[in-house]
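These notes concern the structure reproduced below.
Every protein chain of the complex appears in place save one, which is left out.
Labels run A, B and C following the written order; every chain starts at residue 1.
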Amino acid sequence: MEEETKIGVFICHCGVNIGGVVDVPKVTEYAKTLPNVAHAEHNLYTCSEAGLDSIKEAIKKLGLNRVIVASCTPRTHEPLFRSACKEAGLNPYLFEMANIREQCSWVHPREPERATKKAKDLVRMAVGRAKWLMPQTEPELEVKDTSLVIGAGVAGMTAALTLANQGFKVYLIEKEEEPGGIVRELYKLYPTLQDASEIVNPLIKAVKSHKKIELLTSTDVSDIGGYVGNFEVTVSGKKGERKLEVGTIIVACGALNYEPPEGLYQYGVFDRVITQQQLDNMLKKGKLEKPDRIVMIQCVGARKGEIRAYQLESFPKSDTAELLRKILKARKEEGWPYCSRICCMNAIKNAILVKSQYPDTDVVILYGDLRVYKEYEDFYTKSRENEVRFIRIMEEVPAEIGQAQGDKLKVVAYDMLVGQEVEFLADWVVLSTPLRPRKAEVLLARMLKVPISPDGFLMEAHLKLRPVDTSVDGVFLAGTASGPKDVSESIISAKAAAARAAILMANKKLKTEAITSVVDEELCIGCGLCEEICPYGAHKVVEGKSTVIEALCRGCGACSVECPQRAISMRHFGDQEILAQVEALLR
Amino acid sequence: MGEKPAVLVVGGGVSGIQASLDLASRGIKVYLVEKSPSIGGRMAQLDKTFPTMDCSMCILAPKMIECAHHPNVQLLTYSELREVKGSVGNFAVEVLKKPRYVDETKCTGCGICSEHCPSEVPNEFDMNLGIRKAIYMPFPQAVPRVMTVDKENCINCGLCEKVCGAQAVDLEQRAEEIELDVGSIILATGFDLFDPAGLPAYGYGRYKDVITSLELERLLCASGPTGGHLVRPSDGKMPKSVAFIQCVGSRDKRLGTAYCSSICCKYSIKDAVLIKEHIPDARVNIFYIDMRAFGRGFQDFVNRAKTEYGISFIRSSPGEITQDPAEKNLILWFEDIATNSVQKLNFDLVVLCPALLPSKGNEKLAELLGIEVDKYGFFKAPNLIANPVDTTVPGIFASGYCLGPKTGDIPDSITQGSATAARVAEVLAEAS
Amino acid sequence: MGKTGFEPRIIVFCCNWRAYVGADMAGTSRLQYSPNIRIIRVMCCGRMDPTFVLSAFSWGADGVMILGCHPGDCNYLKGNFMAERRIQFLRQALKHMGIEEERLKLDWVSASEGHKFAYLANEMVGKLEKLGPIKPRLEETVDAFRTERLRWVMGLAHMEPKIEKKRYFAKTGEIMRDEIERQTIIGKIKEKGPMTVRELSEATNIATDRILRHIIALRKVGTISEAGEKEDEYLYQVM
Partner (left out) sequence: MSKENRIGVFVCHCGVNIGSVVDVSSVVKFAETLPEVAYAEENMYLCSEAGLESIKDAIAKHGLNKVVIAACTPRTHEILLKEACQEAGINPYLLEIANIREQCSWVHLNEPKKATEKAKDIVRMAVEKVRLLEPLEEPEIGVNESVLVVGGGVSGLTAALSLANQDIDVFMIEKEADVGGVARTLNEVYPTFQKASDIVEPFIKAAKAHKKIKIFTSTTLKDIKGFAGNFHVTAQSEKNPIELDVGAIIVACGAWNYEPAKGMYQYGVHKGVVTHLELEKMLREGTLKKPERVVMIQCVGSRTGELWGYEIPSLVQSDAARLLTKLLAKKEEGWPHCSKICCMNSVKNAILIKKLYPEADVCILYSDLRTYKGYEDFYTNARDLEVRFIKYDLETPPKVVQGPKGKLNVTVYEPLAGREIDFISDLVVLATPLIPSKDGILLSRMLKVPLAPDGFFMEAHPKVKPVGVHSEGVFVVGTASGPRDIPESIASAKAAAAKVSTFISKRKLKTEGIIAAVDSDLCIGCGMCEELCPYGAAKIEENKSKITEVLCRGCGICAAECPKQAITMRHFTDKQILAQVRAALAG
């Protein structure tokens, strides 16, 4: 950058938005007096076609090599001006913006003089900074258009198929011998009461036959390295280890059914106390001989216990397996704090199934809140028409289960409506238990550096806005891996995950921020502090020197602050660039 | 990437935005048609989002802007679907772009015009609690940042034309018919709210201080009409006692809306908490039938509402609301199921949580596209479980609340947005 | 004035070219009329700013007359038409303020119509003696006619509405009412310091919900803001 800096300053009236308060011509005159400023002008609307043209013209005519626009906030207009510079052959990173509207004229409408002064300062600061700006290029990296889907449950298979149908190569790995996951075990699905097989089998057939899908069963992930676009995954199966190179990863490892600890509602004590899953199974196999009464108890092991906040950021580093054991043990006792979302419908479904087999069997559902959300209300109504009995019990007073004469069980609960205790003799007591995270998940999390949410499921990048993304680029969540879902919800999330993954792979290339850190090899002593603190694992110490994986670096600059050798500098927000602003303001 | 056919997305809510972005960012041209002047949909109207209490607009705005700037997305705001012919792979679509009376290419959205416009109108974006002008931007973060003239209320004085530095106003502008060829269509038309006037016992419309939850959102919102100062509409008093009534129109067979709208419980808790944060000594009661705070994160939310914020939940659906003529307070009559007794409580403000209905256009739209709707008027999926985001016409998909309460909340809407994007990508892949 | 009996006080605005000469003519012809009137000369009755009239009322005038050239004779081609439109508009405002219409008169007096001038003067005095002293004193409403919004709409009154008349006049009427009420609110707060919606309503007898609506509007443009609370209500101040 030996050539002398020629800064062009363009100050916008924004109609009267700025001009009405700030004395724009004055500011323009002032700008002309600043060092390195080769040109300054003001426009009614710099963002208008005319405004942009005058910028381009000035760049070409006067050979400007820095451009400053003093107008509104960069958040909305920077891209526009940057591209204008680009068209005029100026590197967009040599463009700087001074926000004299949102942060000046609009907030000091009643003090024109002081606002004008402030505007001058802001412009001066921008000029100070502009001097140090460097041209930057946004690094591109290859994205392999193959994907890895972990777990061949409904979600996993759906995700795999969705991608495959779009022509992407997919590795679908499953640690069981057969794909299908939990759903394969199930009997019928709510609310349509169709056989689970109707859903699963076509998927299984499809994934097995699809030429774009390579299904690896009885296979586990043993290691994951690399980064978005270029993950290196080691899987181990019957045929031993194998290395896969994929661009994206979809985690569909599903969830498990919570198994109550022995003694909870006499589970494991009386063998006629079973879980909904077991009931479902008996129904499927037709093992359930006609009972007089079945009592179902909702929210067993769900909506209980405290939430513990783990130190998530440090989580990947701590001994996961150990921590995991602790969590699961503790949870086994006190249950899981969240509502499992599907149990109510599930219970109702089973109740209906029982009724359809044995219409005169009395089915009683004890619940705290009946969360038949969405249009399942109809489903609920249907069950009542079938004379399924719903009794709202006080959650604080759990039902008591005891032995009664014969092999019947005695259930005592407190009925909120009647306001007194009620007693039932039941042949079966069925516990509705929540879905819970599985061990494998947490282990995966460690490899993927995906944080775990307080309740132990894999955590979305943003609960609201990025429900199937993770904080790790290129890694997505499908199905119950990120929390309880019913089948259709799992399918939706699987498709969503596939869509997100497809974006990366379809573009083949990934433009990443130019604003990344750079390591000065001379100064770096490879202390690895940067590696420690980098939230995105963008720094690796290789052969005693820190290296930056630009694809991962988000340009937060934490490393450059921490680096004891001050060997790390930030592009576009270098120390000089920032200090120059401060200096310009104060000196 | 011209070889891929383009896609039409109807509805610029968060779901439609997500679908558009996912498609666009993988190189598929998207036309996003929105009937109102700005994209953003219902989410833009919310103050905060449960359970994380993120400022709704803060997290939505970037997506909106991204949408506007994306080279593959063409926004057709203030536009409506006119006609659709053809089938998957090649639909011929006609979109009617209603006249904005403002040249979108010239307008800088500076708002000077509406500052001077003499004609005031209740702002539907603020649920008519706030005020806008006849030339307006529905809300400050609107996308595109372009003014719109509401001819209904315009007195045609032409002041806007005069004061517009950019000469963007054109009161003679005409509607524009736009022909589009698309390979697939995504519907994300969202929902409308049940009008509680349909339940006279609650006195909505009769008592100014009986409001809907969406109205409350605006009253709570810092960028809302009262600048986030919660006051009751009748006289600006700070409500010291607030009641939430769940299932107003939902789960109600008489009204033919038997389903559970599935978000009210959650947002009520959120709003209740917000109210407590605004007015710590306010008494807040939530009247509910079942507290359906299902899914991860919410149980904890409920517990905190009870323990930390001392919000009391009463299991009952109130029978009637009357007004104390002297104090102008509202008297709410209900049967306490816990105690089996008819009781009454006084409230300064009563918030009704109305059912979410299919948005008004749905029937027409369905007819236009030849797709089926379910008995409630939501778009019908051929197979609820296996193809939840499909409609009965191949190549046409639905996302978000227009599918019915299948969608719980924002994450669901977004997930579905992405899911439809995937489906579109699939069918287009097949087609090509 | 320390006189017995009611002496109506009348301000007469005369245009420089006809009415004023007419008044002179009355003098030249020694036509006697009652001395309650005070003449103010303006170049043209088109100069009549509504705030002049309203100020006059708010400062204690019992009647105001505006005299200009006959239609078609205006020295400035159309000033008198403008005055007429404007006064019509102003009359609506007077209604909102509870001032009898007869207290404001617009008429034409040509240079030669000394008789007419005298006649009008006496007629007005007679009317006002019947009406008695003016009741309301609304300085605030003068400000309403200083607001851009109202003045603009007033200006529009000279042009043919480009939209359906009924809707147009409904709208303009509404705008006038709004501005008058808003200025009244602002005035009250300026006078009494921060007030709550209810206090304002009592002080101005405007319904509370309307007050709130105005506050919302004024708040939006930064004229009014909260200034603390007072038993469960927000106080509002003028910025």
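Observations
Just so it is clear, a residue touches a chain if its C-beta (ideal position, glycine included) is under 8 Å from a C-beta of that chain, and two chains touch if they have at least 3 such contacts.
Just so we're clear, the structure is a prediction, and the values are computed from it rather than from any experiment.
Although it is not drawn, the missing chain touches B, C when the whole complex is taken into account. In the complete assembly, the contact with the undisplayed chain comes from C:V42, out of C:V42, C:L128 or C:I189. Between the chain not shown and the residues C:L77, C:A170, C:A207 or C:V221, the one that touches is C:L77. Summary of contacts with the chain left out: across B:K162, B:K360 or B:K375, the touching residue is B:K162.
In the full complex, subunit C makes contact with the omitted chain through residues 1, 9, 11, 17-18, 20-21, 23-28, 30-35, 38-44, 46-52, 55-56, 59-61, 69-79, 82, 86, 108, 110-113, 115-116, 118-120, 123, 146, 148-149, 151-152, 154-155, 158-159. Subunit B residues in contact with the hidden partner, per the touch definition given at the top, are 116, 159, 162-163, 165.
Just so it is clear, only the chains that are shown with their structure count from here on.
Chain-to-chain contact here is organised linearly: an open path runs through the chains from one end to the other.
In this view the innermost chain, defined by its CA centroid being closest to the centroid of all protein CA atoms, is B. Put simply, the chain farthest from subunit C by mean CA position is A. The distance from the centre of subunit A to the centre of subunit B, each centre being the mean of the chain's C-alpha atoms, comes to 24 Å.
Our note on geometry: subunit A versus subunit C, Cα centroid distance of 65 Å, whole angstroms. Mean C-alpha position of subunit B lies 45 Å from that of subunit C. In subunit A, no residue touches at least two other chains.
Interface residues of subunit A, counted against subunit B in their complex, comprise 13-17, 44-45, 47-48, 75-76, 79, 162, 165-167, 189, 191-192, 194, 199, 202, 302-303, 307, 337-339, 341, 344, 369-378, 381, 416-417, 419, 453, 455, 457, 460, 462-468, 483-484, 487-489, 491-493, 495-500, 502-503, 506-507. Within the complex formed with subunit C, the residues of subunit B that make contact are 115-116, 118-120, 129-131, 153-159, 208, 225-227, 229, 231, 233-238, 240. On the subunit B side of its complex with subunit A, the touching residues are 22, 25-27, 49, 51-52, 54, 59-60, 63, 65, 69, 106, 108, 110-112, 145, 164-166, 251, 258-260, 262, 290-300, 315, 337-340, 374, 376, 383-389, 404-406, 408, 410-412, 414-423, 425-426, 429-430.
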